[in-house]
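Read the structure below first, then the notes.
Yeah, one chain of the complex is gone here, protein chain that is, but the others are all in their spots.
Going by the order they are written in, the chains are A, B and C; count residues from 1 in each one.
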């Protein structure tokens, strides 16, 4: 059975992401310690804990509502670079999904595109700058391409997750041009970007949520 | 040939002490680091370097003059507890030797006694308090006893040096009641007192100077 | 690494509680993480607000008070605060004359202050922003997020605060704050990494006998690792980098800043080398500050900041200031 993209789906995704971030927080902080300031794990954990708590206490009844609420929490609880960037990404995605109780795989594609635009507009980074965009952009592209090829939601999200993971890994070879890691110049090469890594976790959680439902 | 206790003898002693202190400075500081503030070696080195330089530049022509000059330099260059204590000890010893160009082994005994009194008066410590007195007092006693038994200068100073070394080693078992080490209470037990150790070096240098001359 | 804390999670709120108890002249909102002058908003005065990650104390909370900041928003350790904090601070110090945001140039600070300014402007508050980006260690600005804001933040906050206190309008306070930043350059060096409470171990490995040149204040490694150098050699490298880039002009304000873990004895010694080299290069020093002003937790090391100061800047620098971290003239 094909997964249904309703509010419950995105709440399950949120629960999963919160658990994954909890589990991976130390690893994310470790990555951030090599080329940043050793806080990405705690930032993500603080944000998703707050988002889970907010959504649990006042559950929105649309997919857009869930994503917007998560985005708002990330903005007002995280700080740092990742807080406003992820927060804006999710708010834009939520806004793109509008007030519908269920959305289609195609609508999700557009929402993901809006998320990319949000990160680009606010942070001014491009693909190749060694940021979360290096996982997010390939993920969104792979998702769209898979849908084009006729994949179902779970299949397309699997493609997205694989692309995100590859994108995150490929940041190892990149020299950072945005964010804190850019201060290191050449010395940023050889380390995986923490934000790209957390993005790949968020996308993998989407795929897992879809697979679990189908 | 019996050593002659003239100004040259005490200058040779000073040269020897300066070299010994230079060599042992790290070890003395190490001892002071365990139960004090890790400066006894550099204190002694600073003091004897200054004393050597002063005596070389204006050589006194009596034993009393040499010891007084050394004492004055220790007081005005060392600081800490050991500076005024050693300085006063040597000034008192120098004063006891008066203005004579040569002194006897018995006069040296009285001068050493005056040194002990100087340390006692200024510092208020008694034997057993884990200080330089625990090497100095047995050394002076052993020296006097050896002279009584008819030993010559070199023999009596050898006895003094042995007693000083034993006294210094015996401070390991003592609990400090004076100086910085006293702050440690029971924890001062098990460590050799730095000041008693440097005293045993000063006395050994006296014996070596006498033996070298004889 | 051992720390004098209860648990990492409460480090910032505990410190704010301590600040509140020690400084009754400040209003500290522990819940919302704000430090505000007790007499805010001061009638007809431009409000001056700054903020950033915690771990740089006394920056910024320690610089709240008469003649300097009206409010500060401390974030988590090394994490910029969130827009809600800055928006609240802005509202709390707004007397009608507008509010200046002093923002150190880090992606997180810039983005969060940007969102905060939008929120404040929604409330009808006139907000100007000045970016501090004085760290010459970050050279290649088209390939980076731009230069970091470090020691010059102190100069900008002091001068802008003095000018606001004197009743200058928002545009003038903002323009002068920008001028201070443009006239300032910094360079930092680390002899050890720092340890954040959340991580609990040093943020990078620095073997004995090596140091990091061109470090920031967030425990990130620097531009270059070298074998250990003397204080004098370090002063040379720092001043070479700074003077190459510093605009020409008259005498300078000099800040010899400790990173937190370096004893004042060493800092003053380091400062003597800095002063000697400046003398050799014919750079006059009008005012000197030596101490831990913009720190990086327990990191051992120091930074040097120079600011070309004209008569006006010196006058504003000398104006009375009364904060926990900087005080004179009253």
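Everything below uses one rule, namely that a contact is a pair of C-beta atoms (placed from the backbone, for glycine too) under 8 Å apart; a residue touches a chain by one contact, two chains touch by 3 or more.
Predicted model, so just to flag it, every value in this text is computed and none were measured.
A.B. asks: What are the shown chains that the left-out chain touches?
C.D. replies: B, C
A.B. asks: Looking at C:3, C:42 or C:237, which makes contact with the chain not pictured?
C.D. replies: C:3
A.B. asks: Taking the full complex into account, find the residue in B:60, B:80 or B:194 that is in contact with the omitted chain.
C.D. replies: Spelled out, the listed residue whose C-beta touches the missing chain is B:80.
A.B. asks: Specify the residue from the set C:124, C:209 or C:248 that touches the hidden chain.
C.D. replies: Per the contact definition at the top, the residue touching the missing chain is C:209.
A.B. asks: With respect to the chain omitted from the figure, which of B:2, B:37 or B:148 is a touching residue?
C.D. replies: From the options B:2, B:37 or B:148, the contact with the absent chain belongs to B:37.
A.B. asks: Since one chain isn't shown, list which residues of chain B touch it in the complete complex.
C.D. replies: Contact residues on chain B toward the absent chain are 29, 33-39, 41-43, 46, 75-85, 122-123, 175-180, 182-185, 187.
A.B. asks: Since one chain has been left out of the picture, which residues of chain C touch it in the full complex?
C.D. replies: The list for chain C reads 1-7, 10-12, 14-19, 21-23, 54-55, 57-58, 62, 77, 191-192, 208-209, 211, 228, 230-232, 234, 256, 260-273, 275-276, 285, 288-290, 292, 295, 297-298, 300-302, 322, 327-330.
The definition used in the following text is that only the chains that are shown with their structure count from here on.
A.B. asks: Would you mind pulling out the distance in Å between where the CA atoms of chain A average out and where those of chain B do?
C.D. replies: A distance of 75 Å separates the two centres.
A.B. asks: Express in whole angstrom the distance between the two chain centres, defined as the mean CA positions of chain B and chain C.
C.D. replies: Taking the mean C-alpha position of each chain, the two centres sit 54 Å apart.
A.B. asks: Per the centroid of Cα atoms for each chain, what is the distance between chain A and chain C, given in Å?
C.D. replies: Each chain's C-alpha centroid was found; their separation is 32 Å.
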